[in-house]
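Here the complex is missing a single protein chain, while all its other protein chains stay put.
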Amino acid sequence: MKHVSLSGSVTGGVSCAKDPMVSHLARAEIRERRALLSLTLPGFVLVFVVLAVPLGWLFWLSAFDSNGALTLDNYLRLLRPVYLSSFLITFQMAFCVTLVCVLLGYPLAYLLSQLPERASQICMAFVLLPFWTSILVRTYAWLVLLQRQGVINNWLLDLGLIHEPLALVNNFFGTVVGMVHVMLPFMVLPLYDKMKNIDPLLMSAAANCGATPAQAFRQVFLKLSLPGLASGITLVFVICLGFYLTPALLGGGRVSMWSMKISDTIALYGNWGAASALGVALLVATVLILWGMRKLFGLNEHGRNS
Amino acid sequence: MFKLHQAVTPTQITHAHRLWLYTLVGLILLFLIIPCLIVIPMSFSASQYLEFPPRQWSLRWYEAYLGSSEWMTATWVTVKVAVMSTCIATVLGTLAAYGLSQVRGGMAKLIHSLMMLPMLVPIILVAVGVFFVYSRTGLNNTITGLVLAHSVLAIPFVLIAVGNGLDGFDMNQEMAARSLGASRPWAFLTVTLPQLRLSICSGALFAFIASFDEVVIALFIVGGESSTLPRRMFANIRDQIDPTVAAVSTLMILLSILLLVAMQYIKRLERRQQH
Partner (left out) sequence: MQGSIAIRDVYKGYGAFTAIDHVSLDVNPGEFLTLLGPSGSGKTTLLNVLAGFIRPESGSIKVDGVEFLTCPPHKRDIGMVFQNYALFPHMTVAENVAYPLRLRKVGGAERARRVKATLEMVQMDHLGERGIHQLSGGQRQRVALARAMVFEPKIMLMDEPLSALDKNLREHMQLELKRLHARLGMTTIYVTHDQKEALTLSHRIAVLNKGKLAQLDTPDALYERPNNRFVAGFIGESCFFSVEEGADSVTFQGRALKLPKGTALKRSQPRVLMVRPERLQWQAPSDAGAMNRIDAIARDVVYQGDSYHVGLVLSDGSELTARHQKGFREVPVPAPGSAVQLWLHAEDTLLVAEGA
């Protein structure tokens, strides 16, 4: 078999396809790929069957009403005040929680990254223990702390600072507190990771160039830590959108988050169409926010215009 | 001794400069840790109402927990489900992580994205979707259904943990084994897998706690006899029944501490293995 050599050509000099060796090699390569990918098959199938198919089916449902006719009704329902106010509260909550997490999380991550090994590990334990503790347990603890007859109110009453118990829970405030407690590690850990990778010599170099510590921090450290901050913000915001547990227990029914609306629509009204429309809306919002965040923060990572 | 005016950084920042930061961070750390620990002393309170500090100490709520067949059944269900889903997720996740690490290209990326989905989709949607399918396939209120759902939740954790382990693993060793005469599966079993032990363990720990603590899916698909521990706790908290929940919470906090310590130990072993 004569080989037709195409040496020097950009697309490569593979000899004519009739050569049995070439096709044998190509087939062996494909076989190996397939064998390796098939290792993912059991896991893939499980996730597909348990998650992807139900979700797909559910979203398919959102386009039909209870009689099986194709309709946009389920989505039009979302424009009702009760749902719109739920959307609003969900976004307000996510925004507040994210903001507080940034304000509290950044200094914490900063100090953690600057402390010597031992001290840093001890402080990190304070962040990791909540992270590993069940959300339910933590939410319960906040209920206990913030109740009318709860620990905080009792202290304040005993100290004479107030005369009547404050309404610290079963409202927006209590929910924010509970959710910040759950979300803070999610903000701190990626930030800490990024900050740890910032070369401390850079600060020395900045000082050498004439920057005060405050200037060096603002112009060097802060800028370099922004990608970590961006991923923290994205993570926290997106998780808040779909959060169920804490608002359900600490909101007292006054904080009607999106996820709770979905749950109620099924558990109380059995209305699959409405619930699935809400679900689709939640997923779409999540994806949009993720995409939007990447656009917004993507600039910061590579561009120099900030 | 702690000197306020000792420089802490090469740029001559002192402890005194950072005092405000120390105070702020100290408060934040207290904020983080107090809720985790406050329930513990309260669970020993003798009274019907939770009080801090307890006026009288007693083990009555622990007795209530351990003595109640409903609570014990729920605990047993939770442990069974957690162990089974951990096993399934760990095996499937490890195999998938290995396969994905050896193949490049669009197909691999697609599979990887899909298998990470359970972590990205809001849990309420997962719960609703699963509930929907289970009600049509009769898997609601079954251990099987719960195990399948929890396994799916746990797979992303294993993928990440084992994926990281594989990133740090020197593939030359597997190639060396193959050049010496081992087939690929055998090389994986005798050379790669033993060295991935730590990553697999940390993935398994994440998987276990993810299943053990899981509430939302359980809320939808189980109840009554096949209730899990967190599901029972949720009902108790919402309906304000009695402080047994405090005792259960304390035990769960102890479990968390145990797992956290195990995780740190694994990390230390991993660091030693690097050298």
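Going by the order they are written in, the chains are A and B; count residues from 1 in each one.
Everything below uses one rule, namely that a contact is a pair of C-beta atoms (placed from the backbone, for glycine too) under 8 Å apart; a residue touches a chain by one contact, two chains touch by 3 or more.
These numbers come from a predicted model, not from an experiment.
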Self-check item: Sites on chain A contacted by the missing partner chain, in the whole complex
Solution: 3, 5, 7, 10-15, 19, 21-22, 24-26, 28-29, 32
Quiz prompt | Absent-chain interface as seen on chain B, which is shown | solution = 170, 172-173, 175-184, 186-187, 190-191, 194-195, 273, 275
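One rule holds for everything that comes next: only the chains that are shown with their structure count from here on.
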Self-check item: Between chain A and chain B, centroid-to-centroid distance (C-alpha), Å
Solution: 17
Self-check item: In the complex, chain B residues that touch chain A
Solution: 8-13, 17-18, 21-22, 24-25, 28-29, 31-36, 38-39, 42, 49-52, 88, 92-93, 95-96, 98-100, 102-103, 105, 107-108, 111, 114-115, 117-118, 120-126, 128-133, 148-149, 151-152, 155, 209, 212-213, 215-216, 219-220, 230, 233-234, 237-238, 245-246, 249, 252-253, 256-257, 259-260, 263
Quiz item: Residues of chain A touching chain B in their complex?
Solution: 33, 36-40, 42-44, 46-48, 50-55, 57-58, 61, 104, 107-108, 110-111, 114, 123, 125-130, 132-145, 149, 151, 154, 181, 184-185, 200, 203-204, 206-207, 213, 216, 239, 241-245, 248-249, 259, 262-263, 266, 272, 275-276, 279, 282-283, 286
